[in-house]
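Okay, handing you the structure first.
With one protein chain held back, the other chains of the complex are shown just where they sit.
Labels run A, B and C following the written order; every chain starts at residue 1.
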Amino acid sequence: MKVIDKIVHWARLKSPWILHFNTGACNACDIEIIAALTPRFDVERFGVQLKATPRHADILVCSGPVTRQIRDRLIRIYEQMPEPKFVVAVGTCATSGGVFQGLYNVLGGIDQAIPVNAYIPGCPASPMAIIDGVVKLLKSLEESE
Amino acid sequence: MTDAETIKQKLEAKFNYLKGSVRLQREKRLWLETAYDKFAELFDFAVKELGFSFLCTITGLDEGENLGYIYHLAQPGGIVLNIKTRTKKNEPIKSITAYFPSGNIYERELVDLLGAKVEGLIEGLRYPLPDDWPRDQYPLRKDWDAKVLEKGSYGEMHGENVQMPIGPKQIKGPTSFSIAHKNDVTLPIGPQHPALKEPESFSVALRGEKIAGVELRLGYNHRGIEKGCEQRSYIQDIYLIERICGICSHSHSTAYVSAVEEIAGLEIPKRASYIRTIIAELERIHSHLLWLGVAGHEIGFDTLLMYSWRDREAIMDILAMLTGNRVNYGINQIGGVRRDITPDQVPQIIKVIETLEEQTKYYIQLALEEVTLIQRLSGVGVLSKEDVLRLGAVGPTARASSVPRDTRKDDPYAAYAEMPFKVITDDHNDVYGRTIVRLGELMESYSMTKHALINMPDGPISVKAPRKIPAGEAVSRYEAPRGEDVHYIKSNGTENPERVKVRAPTLANTQAVSKMLEDRYLADLPIVVAAIDPCFSCTDRSISIINLENEHEKVMTWKDLRDYSVEWYKKQGVDFSKMKRRQFP
Amino acid sequence: MGYALFNIFIFPGFLFLGVISLVAEYFDRKLYARLQNRVGPPWFQPLADFIKLLGKEDVVPEEADKKMFNLSPVFALTAVMTAFFYIPLWGAQAIFSFNGDLIVVLYLLTIPTLTFFLGGWYSRSLFSTIGAVRSITQLFAYEIPLFVSILAPAMLANTWSLSEMAAYYNSHPWFWLANLIGFGVALISLLGKLERVPFDIPEAETEIVAGSFTEYSGRLLAYFRMAIDMEAIVGASLLAAVFLPFGLGLSPVLGFILYLIKIFAIIALLALFRTVFARLRIDQMVEFCWKYIAPIAFFQVLLDLVLKAFVIR
Partner (left out) sequence: MSKKPWIHPGKMIEFVLQSLFKKPATVNYPFEKMKMPEKFRGKLIVHPEKCIGCLICMKDCPAKAITIKKIGDKQFEAEIDLGKCVYCGQCVDSCPKKAIEITPEFELAQIDRNKLKVSYNAKPGSPDSAPDKA
């Protein structure tokens, strides 16, 4: 079965479907995530497609410092995604809470709620930085096969 | 004698106890204080006779043993009357929703964040704090500290009607029960939904494809920025306020900085206010192009998203060249700007603007001739002129219903007094009109930016500002791409501001969303919501409940909802009560 | 016997249909991207998507009806595959043909839409229920014009079998020009059947998440997506066989190339429609179909009747 696993692994790396979720961000990173889909950066070259439902998605791209109200929805969305799933935290807020650290309604970072596979700092993380982050995540998955 | 002074005369003539206490801090800003028992009569006089027809917002202050309230009323001419009053902490105040229906958001916010008691406020979901926030904790009070929340990860989940306890402990009942009506389906849209770029949740009662009622629950974006501003210095606050919203970051930072400069009495150099205006207009261009793309995406016209965002990249490069970052420019500092526009950058900007002008002319042509676009946009989200005035809508949403409300014209700030531009209005009253208004404003912004770039005066770009701002207070208004943005700042002479109040444009427009959604199709909900170009991270608040049959909306706990649906199904002949419910571990 | 098995499984059968539908999806997505001035996916993208989905965990919601949830994608796939045998691809002879196979093909092409409804209804989630109901309302709007516009050339050729129709038009050249109006109507109805943009209301991404496919993931989603791709190929070759029956007498190799050109031209037209139009609302779509498309289809039938009665003795 070695060959089959290799093919499935190749397919998983070549068609990473993403689901975007804003956990209380200032929506600068969300606009940059969607800007990565538009003609100038066009992540469809890597097979990335923005999907609408957690059932279809492989990578959960989150932005925002996880406010208290959205923490449970984030966990529920993460649970709804079928296995081999990954989480990418886009922007300084998703990595550590950024300027919103210490505010009463903010938990400060995605890793306070769900396990995170890749961090992309930047306020906002430019579309190029997001592509660089996704490529680094895929490369690290390739080696860890 | 400016008309602000005539108003001051009229006030002092009518109420003799006000003699001499009406302060004219700067042209178009009137401040006055009154005891709460005389407040109602004064408020009625100001709204009815003096023509203050627009309620900017209500600011709540914690002043030791009593609560201070400031009602900011504005005239179409741009004059803002700020009425200050105060009551004991547990003394109730009367709701002003009789004069301004949109006031119930501001009052519900006072109740939630400051613990004010407001009579006559219709009951509704919590706002802006999360559902599981302990009831008697008021974060904006000076004596409140965050230690309370350490008890459980979100404090204890008690309270008689903690509604919809979200999270793993939630019992999974049948999803398609109905609250509003027998044959309706209640469809939860959000907080994760492809149409919404940001987390907000609508529960839409549907009758077939028609929307019967919409309940809008926000607060997912509430980060507690106002409390944060009180714990940080003025310099740190610039970067916190700037990140309220990613697309209109320059709006918030300019409004905040100009209010602080007004308190500190700083006169910023001409060149700095010109640079602020240029960056403001460049931000309006990129924000409107972004909106055009999002509107196209909402109605399934992705090609418009791809092309308008491809053109928008040119403006993002210009902004990155000028300010050092694509968004969150950080160009403002107290007393001026941090970076100058060098003469060799000017021709580059003008060249990009000319190419964009051609492209926008094509989009205007497209909006007038593409059949499917016109069919999906016209007649959708209708808002008449009276509704705009009654619900207090601002920005392109108001201007598309022929209400010429534009803060750049009424109450010019930065260098807008010397900018030649005309306010674009339209009489379609619907989403199509808003598209035309935004495209028209794009053309205006192009010409304004070119004009500002060409005759920008030389000179210094900033003035030395003290770290400690003297005591005082100020209100500043700014015309953000989505509408009028109001900042109120109160300082007490230390390095940290005492109170920072931000009222974002989308907060005023959300009232209008519920009006626009009456008996529309479900398919129109995304485009109607997108038409006010919501920026919920600005708003992170606002709640509005419409029940077309104005059946009184009862607040139900999760258990009631479940029992209600079980009986309802029993009447339909299906018995769910014995249904096995998987208990979460 | 061996040759028939080869026909069914390998050449103009399942394997060929699978490969050609993946190639068609790539062609469609690449053209769609190029029309939007961006680069678009690499050539192996549809294959990678399909294999990845096969390798993913398929989650069946707890409240869903397990049997129907799992079976609907399989029904969709089988219906589309069997419809492929009765369509004459190149040359005037399909693999199987009998008098009345035109009706069988039309009904086999309706089954996938029914399975979308069943899959959506039985996955018990709100979004998929609404998506399912919408796909049925849309079915009534585009199905009648499609049937009527396809029956018109059949009436002209005086037969219910696709192969005999192809033979008739082969022997009477230039007659197919009379059916061009019907071709336009059938193309627009094919847009509705494949749920492409002006009519992709059942899975409107920004309104009801992913319509009836909201709860599907992993293998089942792979089957559904493959069924839709195959339906595009089968629909395109049906339209090519009925409305563009020229050059059927060529040698098998040239005929095969001409057939490929025809279906890829139809796929390109669908991609162009997807780029240029915005999505209509369900009420606008039904109104548009009944107010404009259905009368034109009936006019096409009238035209053929007149032609048959007076022009061709």
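Criterion: a contact is a pair of C-beta atoms (placed from the backbone, for glycine too) under 8 Å apart; a residue touches a chain by one contact, two chains touch by 3 or more.
These figures come from a predicted structure and were not determined experimentally.
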{"item": "Omitted chain's touching partners, listed by label", "value": "A, B, C"}
{"item": "Touching the absent chain when the full complex is considered, from B:280, B:353, B:436 or B:456", "value": "B:436"}
{"item": "Hidden-chain contact residue, picked from the options B:24, B:111, B:148 or B:374", "value": "B:374"}
{"item": "Which of B:365, B:384 or B:494 contacts the chain that the document leaves out", "value": "B:365"}
{"item": "Positions on chain A contacted by the hidden chain, ascending", "value": "39-42, 45, 92, 95-99, 101, 111, 116-123, 126, 128-129, 131-133, 135-137, 140"}
{"item": "Residues of chain C (touch criterion as defined above) contacting the omitted chain", "value": "33-40, 272, 275-277"}
{"item": "On chain B, residues whose C-beta touches the chain left out of the figure", "value": "232-233, 235-236, 238-240, 243, 303, 310, 317, 320-321, 324-325, 328, 330, 333, 338-339, 362, 365-366, 368-372, 374, 426, 436"}
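Just so it is clear, only the chains that are shown with their structure count from here on.
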{"item": "Centroid comparison with chain A (C-alpha atoms), farthest chain", "value": "C"}
{"item": "Gap in Å, rounded to a whole number, between the CA centres of chain C and chain A", "value": "35"}
{"item": "Inter-chain centre distance, chain B versus chain C - centres from mean C-alpha coordinates, in Å", "value": "47"}
{"item": "Mean-CA-position distance for chain B and chain A (Å)", "value": "28"}
{"item": "Where chain B touches two or more other chains, by residue", "value": "193-194, 306-307, 310"}
{"item": "Contacts with two or more other chains, residues of chain C listed in rising order", "value": "36-38, 127, 205, 209"}
{"item": "Interface residues, chain A side, partner chain C - complex", "value": "7-8, 10-12, 14-15, 38-39, 42, 44-45, 47, 51-53, 55-56, 58, 80, 82-84"}
{"item": "Chain A contact footprint on chain C (complex, rising order)", "value": "29, 33, 36-42, 44-45, 47-52, 54-59, 127, 205, 209-210, 213-218, 221"}
{"item": "In the complex, chain C residues that touch chain B", "value": "35-38, 62-63, 124-127, 129-130, 197-198, 200-201, 204-209, 275-284"}
